[in-house]
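Apart from one protein chain that is not included, each protein chain of the complex appears where it belongs.
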Amino acid sequence: MNDDPLVQISNLSFSYDSRPILSGINMTIPRGKVVAIMGSSGCGKTTTLRLIGGQLKPTSGSVTVDGQVVHQLDADSMYAMRRKLGMLFQFGALFTDMTVFENVAFQMREHTNLPEAMIRDLVLMKLHAVGLRGAHALMPTELSGGMARRVALARAIALDPMLIMYDEPFAGLDPISLSIVGELIRKLNDALGASSIVVTHDVQESLKIVDYVYFVSEGKIVAEGTAEEIRKSKTPYVHQFVWGEADGPVPFHYPATSYAEELMGTVS
Amino acid sequence: MSRTSLDLWVGFFVAIGLVALLFLAMKVGNLSSSMSGETYAIKASFDNIGALKVRSAVKSAGVVVGRVSDIRFNSQSYQADVTMSMDARFKFPRDTFATINTSGLLGEQYIGFEVGGDEEYLAAGDSVKKTQSAVVLEKLISQFMFKQAADSESGK
Partner (left out) sequence: MLMHSGTAFRRIHLTLREIYFTGVMSLIIILVSGLFVGMVLGLQGYDTLQRYGSSEALGILVALSLVRELGPVVAALLFASRAGSAITAEIGLMKATEQLSAMEMMAVDPLARVVAPRFWGGVISMPLLAALFSAMGIFGGYLVGVQLIGVDEGSFWSQMQASVDFREDIMNGVIKSFVFGAIISWVAVFEGYDAEPTAEGVSGATTRTVVTSSLAILAADFILTAFMFRGA
């Protein structure tokens, strides 16, 4: 293993039309680590993942994956790069017209010429890793939310990627599924020797499994550190986020004119 | 839905689709009766072709033996020059008489061949010499009316 980080994000900015989403972000994802990006909803976490995957082009700055600057790749090398990535989408994004087996086999069929018997073995191995080998014949609509997430996880690691990205892997899961998925993220990362980026706002669950945390708010990194440092952090924003307080630097109230003024003022 | 039964269904669908097309071509259309084979062109000039059109039938003894392939106005003779493509299986004597007939009272117009007795046959590019124009219904009626009027006049 070489020492240079797998993903290097430097001075990255991105805006939809003229609305800035990210401004001047720097991040490093070292090889073999699980890194979390946390922040409240709509702060640009998912956008960061899409920038790494090359689905969006940065307004300025750059993302480097395994030594390649993502937005400078042409279509072919972009696809070659993406084969080394695995991504778990927010609600799984399983292909609803295929069985669980076919979902996991999808990339193997698309990108390799493996014989059918080998694909079968590989798929069952991946499904076994997430504990769902018995469900291989089901359709995605027959799965519970947690199972769907695990199948999507099996699909994301189908081609043994070097980088796995998780977009809100914990959203909408019951506590049992939550810790299963959490543990899987850690175990699979270590078993595959891959690196993982977990985008989430589930602090307690993710702090258990990650090595390093970036806090993003309003398009900027406001705090970073190891899980232990984050728990102890005195930064007001991080403190509010980690301990889930209703009011703090992130205000409870949407910006408005003064309350007293609005109630007492004359009706115009 | 397994892969084989899907394949079978698609095969079945394509097959009945093609059968339907074949049915339209053979049973509904005139592909079976039209001259798919070789044809030769002969010409004829008419004073008046009435409602004859390109692709109108050429019939002899009531059987379709060819089709009108081209109609042109001849500015020298002030006649209509009609080109017909005839089925190569049939030959007609040189003195064949071409008339423009109507199927039924108001039906389509077609060219009728009344066969003569010449020993030589019409070859490609030849012209039919003897022709008779279309019967114009309006003319026929007005002739009849005048004749009636003239008869009643002389009868007084």
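By written order: A and B. Residues from 1 in each chain.
Keep in mind that, in the parts below, a contact is a pair of C-beta atoms (placed from the backbone, for glycine too) under 8 Å apart; a residue touches a chain by one contact, two chains touch by 3 or more.
Because the structure is predicted, anything quoted here is derived from the model rather than measured.
Across B:6, B:88, B:115 or B:140, the single residue that touches the chain missing here is B:6.
Looking at A:85, A:154 or A:238, the residue that reaches the missing chain in the full complex is A:85.
Contact with the chain that does not appear here is found for just one residue of A:11, A:26, A:55 or A:72, A:55. The chain that is not drawn here is touched, among residues A:111, A:128, A:187 or A:232, by A:111. Touching residues on chain A toward the chain that is not drawn are 53, 55, 79-80, 82-83, 85, 87, 89-91, 93-97, 106-107, 110-111. Residues touching the missing chain, restricted to chain B, are 1, 3, 6-7, 9-10, 12-14, 16-18, 20-21, 23-25, 27-34, 53-55, 57, 64, 104, 106, 108 (touch as defined at the top).
Basically, only the chains that are shown with their structure count from here on.
Taking each chain's centre as the mean of its C-alpha atoms, chain A lies 76 Å from chain B.
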